[in-house]
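Removed from the display is one protein chain of the complex; every other protein chain stays in position.
Per-chain numbering from 1; labels A, B and C assigned in written order.
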Amino acid sequence: MHRFVPSSFCNTFGPHETVLSIVSGDVVQTSTVDAAGRDSRDELVAERGNPLTGPFFVRDAEPGDTLIVHIRAVRPNRIRGFSSAALAPVAVDSDYVWELERTSRRIDWHIDIDSGTVRQARPVKGNEHLVLPLAPMLGCIGVAPERRQAITSATSGRHGGNMDYRRIGAGMTMMFPVLTNGALLYIGDAHAAQGAGELTGTGIEVSANVELQIELERSVPPEARVLWPRGETADAIFTIGNARPLEQALQHATTEMTRWLRSTYGLSIEAASILIGQACDYDLGNMFDPAYTMVSVMEKRFLPRP
Amino acid sequence: MHRFVPSSFCNTFGPHETVLSIVSGDVVQTSTVDAAGRDSRDELVAERGNPLTGPFFVRDAEPGDTLIVHIRAVRPNRIRGFSSAALAPVAVDSDYVWELERTSRRIDWHIDIDSGTVRQARPVKGNEHLVLPLAPMLGCIGVAPERRQAITSATSGRHGGNMDYRRIGAGMTMMFPVLTNGALLYIGDAHAAQGAGELTGTGIEVSANVELQIELERSVPPEARVLWPRGETADAIFTIGNARPLEQALQHATTEMTRWLRSTYGLSIEAASILIGQACDYDLGNMFDPAYTMVSVMEKRFLPRP
Amino acid sequence: MHRFVPSSFCNTFGPHETVLSIVSGDVVQTSTVDAAGRDSRDELVAERGNPLTGPFFVRDAEPGDTLIVHIRAVRPNRIRGFSSAALAPVAVDSDYVWELERTSRRIDWHIDIDSGTVRQARPVKGNEHLVLPLAPMLGCIGVAPERRQAITSATSGRHGGNMDYRRIGAGMTMMFPVLTNGALLYIGDAHAAQGAGELTGTGIEVSANVELQIELERSVPPEARVLWPRGETADAIFTIGNARPLEQALQHATTEMTRWLRSTYGLSIEAASILIGQACDYDLGNMFDPAYTMVSVMEKRFLPRP
Partner (left out) sequence: MHRFVPSSFCNTFGPHETVLSIVSGDVVQTSTVDAAGRDSRDELVAERGNPLTGPFFVRDAEPGDTLIVHIRAVRPNRIRGFSSAALAPVAVDSDYVWELERTSRRIDWHIDIDSGTVRQARPVKGNEHLVLPLAPMLGCIGVAPERRQAITSATSGRHGGNMDYRRIGAGMTMMFPVLTNGALLYIGDAHAAQGAGELTGTGIEVSANVELQIELERSVPPEARVLWPRGETADAIFTIGNARPLEQALQHATTEMTRWLRSTYGLSIEAASILIGQACDYDLGNMFDPAYTMVSVMEKRFLPRP
């Protein structure tokens, strides 16, 4: 068990200096600051724009391996969250943009861990009775990209990144391709709750305590390699595509789901196609950032044994 | 109560000759043939390509009105359904297309109404244990388009059409803009079950008995008019965008949701934006046809009283 | 030689009543009204929204044939044209829409046939010295679509339609797939000049005299069939894709160019690919309508003999 208190943060997923070195099987307890760089005491400790905790260097991890991250807990560690108040222009028809607020106010939210709810601190008119279920998640999670790139934590890709997918919280196991030695895992941008798409460009932004268990899968044969981020819960498996436009994100997700069904579940391309055609579901992750996120979801009850 | 047995079918949503004239409040019991034109006895009675039952002429309906369709029942009326066995090229990465089957087999499915399940009649290897819950839906529902257009039932638009959205079944109330005198309602393309996206280009295609109650809302003020199809169930409200690319479909859906929240629920643009940003969900309808379908879903528990 | 004076107009490409019946080889002299329905005397004679002259029924034309239209002349038949003054929201970044005028003024243009120029009648400040070369073109040209559809003249497809491509003027030979008996050719929406994309939603809209020679190519083998509109001038061949998003329009155009190079010029897929990769150019047609237009252009000097 590592207890890691971050003191520096990165704003890109890249080949940065390691903050903690771990081995497969290790558990890490750590924390993330909010998207604006504020910590549990609401103090500004990092540069705004999804500052990341990490990178965690995973010993022996090499390109071609799979990094497995069991998310054991994501818990807001303060009672105030914030969001913006304006839909992104890209969320509406181009001739409806004039109806939107051009500048956005900051909205404060009160997070009640005990009751498991989130409410506006001073509700705008019409939202007085709005009570959201607390559903903590990590907006950012991923590894360093290939070719020693350093990619802003405002976007996402094959390496993960700012995917803003609501199910990436406690109980989810994520899988990433290892693209550089040591994998270099980063996390950040926790939300107390969030609508699909993150269409105001913010969830309910908050700092959080996070507990992860990390595993490494080595010597993965090419057909079984993770090419796009994957997820698994007790009930379902997930593949995540990050790209623009939205259908390309879906194409990546569907391709990766097909690959998974073929390599792990032994399905022919025909059996996989029939299954996806009649039983797959799709969730929307982020549709605000440069790269959008679509998730292919397959319930385990429809799957043969792996 | 009208019991209408169709004897002719249309392959476009357009200004075709009325098959039944009704008034607001009427209930219609009728049936649809499957996407290939076969009826409950598996006899070919219509031209393939989503032949439609209708049009039903709604007396007094004029452009600017809202047509409300309560779907009371959609019940397969035979035990055999069919699907194709190949993912559409547009569903996967462009360099993964070579992995797909270029020509698709027809897969037969057995529909068991009593147990509420659907299984392959002769399962392909790997799908032997696949049991889908029976979830009947209408792939096509809509009205005649504006400007006396006649638009193929292979696609969708502001008028509805081939949206292939899984929740358009019993218990859903649909709302359409009236775009021509009499509205001219059509239905067709029932599925016993279907994955999100209809990514093999077929659900489990079947003929069905359908019961609808139709209402007309007149003298709708401009800001409250339905511009894109809407839906409502006991628990949620829905707005449906039909367009390509996928984000434009989402933009239409979000714009329509925003308009609905403003006009019916009295929210300011700011309150509506905050609500959508933190509480909205999105479903995928069809992503196979020329126009794709995205659905904005808002649970009623998050809404103020209308 | 037919001299046809239109007295009725259609606002859809569809299976409408024939206004003139012709045979392969015939020449037709006729006229088109402007996009707002005004004729050479500036009188309102048709419903606004690209009213079309036609349909011309081509005897013996059947689905699978190719309709060839030699455009011999497009001449504005009045000295006043008009355009709008505002860029379409879809032409700019979504967060730049607020900078645009929400409602557009009408701008009048003076067309000087003798000098071959077009100028604003009362230039807005900054455009005082703007003189455009007169370059008359047909915004709309096409045939009736498949399956007895009637599709608004505000958009485009495989059948042609509102493509707003600047090179569709005198000297261009267009080729369309025959999709219904008699082909049913329509023309309309002439522009005295236009920028690529038609990004204000208008060219310099004008009524015009048009002279066409029509030919029919029958018994076309499947691989040589025209699937998307094609064009030919003295110097180049053109294939036109109409779809949204823009890359799909380009994909249709490139696919059709590849098909043409294979069937008519005898190139292998490899030779066609190399040629397109190193020598093809692309023009933008309409990027304002529901379907966008991209054109693949291959200069004849790079082609082997057909």
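By our rule, a contact is a pair of C-beta atoms (placed from the backbone, for glycine too) under 8 Å apart; a residue touches a chain by one contact, two chains touch by 3 or more.
Model, not experiment: these values are computed from the prediction.
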Among C:Arg48, C:Arg105 or C:Arg218, which one is in touch with the chain left out?
C:Arg105
Mind pulling the chain C residues that touch the left-out chain?
83-87, 90-94, 96, 99-101, 105, 107, 120, 124-130, 132, 193-200, 202-204, 245-247, 250-252, 254-255, 258, 265-284, 287, 292, 302, 304
Touching the unshown chain, chain A contributes residues 11-12, 14, 49, 147-152, 243-245, 248, 290
Sites on chain B contacted by the missing partner chain, in the whole complex:
88-90, 94-95, 97-98, 102, 245
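Here, only the chains that are shown with their structure count from here on.
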From the mean C-alpha coordinate of chain B to that of chain C, what's the distance rounded to whole Å?
34
Provide the C-alpha centroid distance between chain A and chain C, rounded to the nearest whole angstrom.
47
Multi-chain contact sites of chain B, meaning residues that touch two or more partners:
245
